[in-house]
Each structure stands twice: as C-alpha cells, then as structure tokens.
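Then we have subunit A:
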Amino acid sequence: MPLNRRAFLSSSVALAALATVLPRAVMAQATPEAGGTLRVAVDQAVSVIHPLLTRVNPEYMAAELMYSGLTRLGRDMQAEADLATEWSANDDLTVWTFNLRPGVTFHDGAACTAADVVASFEAILNPDFASPARNNVGPIASIEAVDDVTVRFTLSSSYADFPVALAYNNARIIPASVIEGSFESLRTVANGTGPFKLVSYEPDRLIVVEKNPDYYDPARPYLDRIELHVFPDLGAQVSSLMAGDIDMIATVGPNDYMRLEGQDSIDVLRSASGQFCNVNFGTDIEPFNDPRVRRALALTVDREAMVDFMTEGFGVKGNDTPLNESYPFFEALPQREQNIEEARALLAEAGFPDGFEAELIASDRPAIRVQLAVALREMARAAGITINVTTMPHATYLDQVWTKGAFYVGFYNMQPTPDGILKLLFTSDAAWNETRWNNTTFDDLVARARATVEPAARTDLYTQAQALMNEEVPSIIPAFFDVLGAKRSWMQGYDIHPRASVFRLDHAWLEASAPTRG
Partner candidate 1 sequence: MSASYILKRIALIFYTLFVVSILVFGITQILPADAAVMMLGENATQDALDALRTQMGLNDPIWLQYLHWASGVVQGDFGTSLRTGQPVGPALFSALGTSLTLAVLALALMLVLAVPMGILAAVRRGKLSDLVVGFISYIGVSLPEFVTATLAVVLVADLWGLLPPAGYIPLSEDLWGGLQRLILPVCVASVMMIAHVSRMVRSELVDVMHTDYIRAARLKGLTPRRVLFRHGLRNALLPTITIVALDVGYLLGGIIVVEEIFSIPGIGRSLMSAIQARDLPVIQAGVMIMAATYSIVNFAADLMYAWLDKRIQYD
Partner candidate 2 sequence: MTETNTVLRVENYSLAYEVKAGAVQVLNGINLAIRRGEILGLVGESGSGKSSMASAIMRHLAGNARENDGRIWLGETDLRTQSERQMSEIRGSRVSMVFQDPATSLNPTLRLGEQLAEVLIRHQKLTPAQAWAEGEARLAHVGLKTPREMMQRMPHEVSGGEKQRVVIATAFACNPELIIFDEPTTALDVITARQILDLFGALQQETGVASLYISHDLALLSQTADRVAVLQKGVIVEEGETAQLFRAPQHAYTKALIAAAPQPQRLLVQPLDAAAKPLVSVRDVTVNYGRKPLLDSLLRRDFAPVVGSRAVTLDLRPGEVLGIVGESGSGKSTLAKAMTGLNRFEGLIEFDGKPVRGLSDMDAEYRRDVQIIFQHPDASLNPRQRISEILARPVKLYGKGQGTTRERIVAMLERVRLPASYIDRYPHELSGGEKQRIAIARAFLSNPRLVICDEITSALDVSVQASVIELLMELHRDTGAAYVFITHDINLVRQIAHRIAVMYRGDLVEIADAERITDADRAPYTRQLLEAVTPPASTHSA
C-alpha cells in the first residue's frame, strides 16, 4: 500500500515537472513561432473578469489568460504545475505541501509569494466573497505559509484529488494587497501572474490582453496579443471564422461543426467529454419522491434518439449517472434502454396507472436544455406521462428554479474528477444539491473513494456509487456531449479540452500564413 501511495505521489510530481518543460498540447507540434494577434470568438458576454467570481466559460478563459493557479488541468485530467512546481502529501492525504515557483511577479511588478497564496485561498473560502471555488477546492481546514515559497494545506478529511481540485477555474492567485484593499476592484482591472496582461475590457464586445513579458516561463506565451470577441449570435461567429475574421471559436454547436468540417484551412476540434444535459428531480417533492416514478420516466427515454436530437451524433448515450469513459476510475454499468411497458408497470406500482402530468422547466440558454425538454416530452407521452415544457430566461431560472425546482433541466461541464462532479451535484453536502437526494450510502461511497489512492479500489467504489444512482435515478442523464470547437489551420498549439472550461492559450501560436493584425 505505502509503495503504491509513494509511487502515486512521485509520479504526479514527475508529471508536474514534465508539464513545465513540454506541455502535452504542443509536443507533437512544429516549433512555435512567436508574435501575432489571435482573435477568439466567445458566445457569451464576459461580464466578470474577477478570477474568483467568474461563472461561465468565456469568463474562465479571460481569467485563465491573466491569472495563474497553483496547478492547472491537463487534457488527461491530471494536475500539472503552474505556480506550484511540485507537491506532496502526508500519508492519510490530509496535509498537502506545495512548493511555489520562485521569483514570480504580478503584472504590477509586485512579487507573488506564499502570503498571496494564503490570502487568495482565505478569500476563496470566505463566504462573503461568494466564490464558486469555495465548494470545489476540497475540504481545506487551514492554510499556512511555511516560507515565501512554501504553503501547507491542512484538510478536514483525506482527499486524493486535492492537486486536481486546486486547478479549479476559480482557484486563482490574486495579490494579498487587493484582498485587504478592495476585493471588488478586480471586476474592472486585472493584476495576476498569468501569461497575459489586460489591455481593454468591454464586457459585451471585446476583451484585449497582451503578452506578459515577465511571465515565469520565458518561452511562453508565444502570442503578442489576444482579443476575445463576443458574438451573441452563434451563426455570426461561425460565419466570421469562415470569413477569416477570427481564428478560433471556443465552442460550436453540432450543426456548425458539421458546417465547418471539411472547409479548407479550417480545423474542427472535437473531444469526448463528460459534459451532459440532465433532467433533475426534486426527490423530496411529489411525485418524484418515489424512485419508481423516476425510473419509469428514465425508461421512457430513447437514448439513441436523444444522442441524435441533442448532439446530432456528437455524443454518447448516458446511463443516468454523471460519469462516462472520459473520467478516470470509470467502469460501465449495463446500459438502460427505452422500455415503455416496464415504465408503465412501474408507474402503476407507484399509483399512477394512467400516468401523470408534470411541468418541466428549462432555462432558455443554452438551447440544448429546451431541446432535451421538448424531446423528453414526446418520449414520455408514450408512457402516458404528460409533460408541459416551461422555458424561462436563465436569470429567472437561477433565481427561482435552480436547486429548488421539482423537475427541471440542468447542464454541466465535465469536472476534473469523478469526485468533483459527484460532490458538486449529488452528495448530501453537494455544493449545488439540485436533487436533495441525500443518500447516505452514496455519500459514504464517495467519501471513501476520495480517501482511496489505489486505483482499482477507487474504481470499484465509484462503480458502486454509479449503480446506486442508476437504480435510484435522482436525475436522468440521457446523453453526454463531445465538446466541439473550431479554429483556422494557421492557429497552432491549441486543442479543445474535455473540460470545455480550460483553454491554455499561452501554448497557442500563429503560423506565418496567419493574417497580420494591428
């Protein structure tokens, strides 16, 4: 056992070391050329650039460009070194020590030391600042600066994935001075240790960043300048890519993907992922407090068709658990298929022989939510269940339905680890306990898994947890989406990340053939 553990730790360190030298993304590539301006299209306004408060992918992208975390997430979902060069843990994985990269400075020239790291994490954990990271960086009990380049985290419980958890989008390091001063000030200005500095910021139109000459890696970033252009209209951003106005689209829909596929000098990017759209039950509300009803509904779903309707084939069938091949420690359960008879039978058992009527709420963005709702409505009809679809603006949805509703559509990025997604949504102490499923057996399985290092054992625990979910169906997860993107061929050093919220544009570079832009 200890051996294994030691092996695990050293491997992660070695891996981290490797990462600093040669990130996977660029290993295959030709030697990067420096310089140039990259234009990126994002589909939502970048309303927030405060690294601890960002909430949507375009905001994550902006923050990632200007700020660093202790670790960052590789395409293989492993932690790679960022501000921390290496790390180690005590035997029961409750005390983690991180060695910081020396001589790193913030954009304003001030040195970035352990003090800033401590301050940043205290801010993240401070409820008043309401940082989404608070629930995602693991069970941190305390954090202290051992010296200028060493920080030690003490956890309230064992957590094997801690280094990965620290790569969370909102777990960025900001100057202690800011936190003591005006925390909010980072909404309009940026001062991080990231590869790029903020030049200009217009939330609804354009965010411009320029190369940070003092970035800790002398080689990177390769680009002089990156512009994030906001395109609320998806069609427009695709057209602009084809017109050569922009070099890359962070995420495209399946139809646009198909449209771009095969266009010359355009590369479409695709990665299998754990990203999914699901139907959440308020498991404490009639009639969904009865597992049989939930399973009945799950049985009405024609998952093959769902994959078509929702992803145009760019996805895989879901099995009503948030895990799939894209996650480590995954083992597949028998696939649930459509079975109307069984569904009817279950309903009868549950006291709904001739079905029931329910209101399914879907926020209006992204459109995929409504598509799921509309499709489910038709499928459920076969089992005598009448679903009335209600759509509402996302803001209203967040305010009134999200984590409160009885029957509504959710949408989630892939998380770095199985623990990440389960702790985020389904355990009793989940950050966003949407289903109020609160199954103690399940909680226990997850808790044990996060404290287990030995892969087979972990896999086994997660598989049990999955089985439990698949049986109880706190949420219908009909399909997983591949994440899709596109770029001009002249853009190199970029590949789409399964997590969909990680971009690593500091590795990107432009070929000579790329248009030169002011």
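A word on the picks: all candidates are chains of the complex that A comes from, given by their letters.
By our rule, contacts are C-beta pairs under 8 Å (C-beta built on N, C-alpha and C of every residue); 3 or more make two chains touch, one makes a residue touch a chain; residues count from 1.
For clarity, every value in this text was computed on a predicted model and none was experimentally measured.
Visitor: Identify which of the numbered candidates 1 or 2 touches subunit A in this complex.
Guide: Answer for subunit A: candidate 1.
Visitor: For the complex, which residues does subunit A have touching candidate 1?
Guide: Touch list, subunit A to candidate 1: 45, 47-48, 53, 55, 127-128, 130-132, 134-135, 184, 187-188, 202-206, 229-233, 235-237, 239-240, 242-243, 245-246, 364-365, 393-396, 398-400, 402-403, 431-432, 518.
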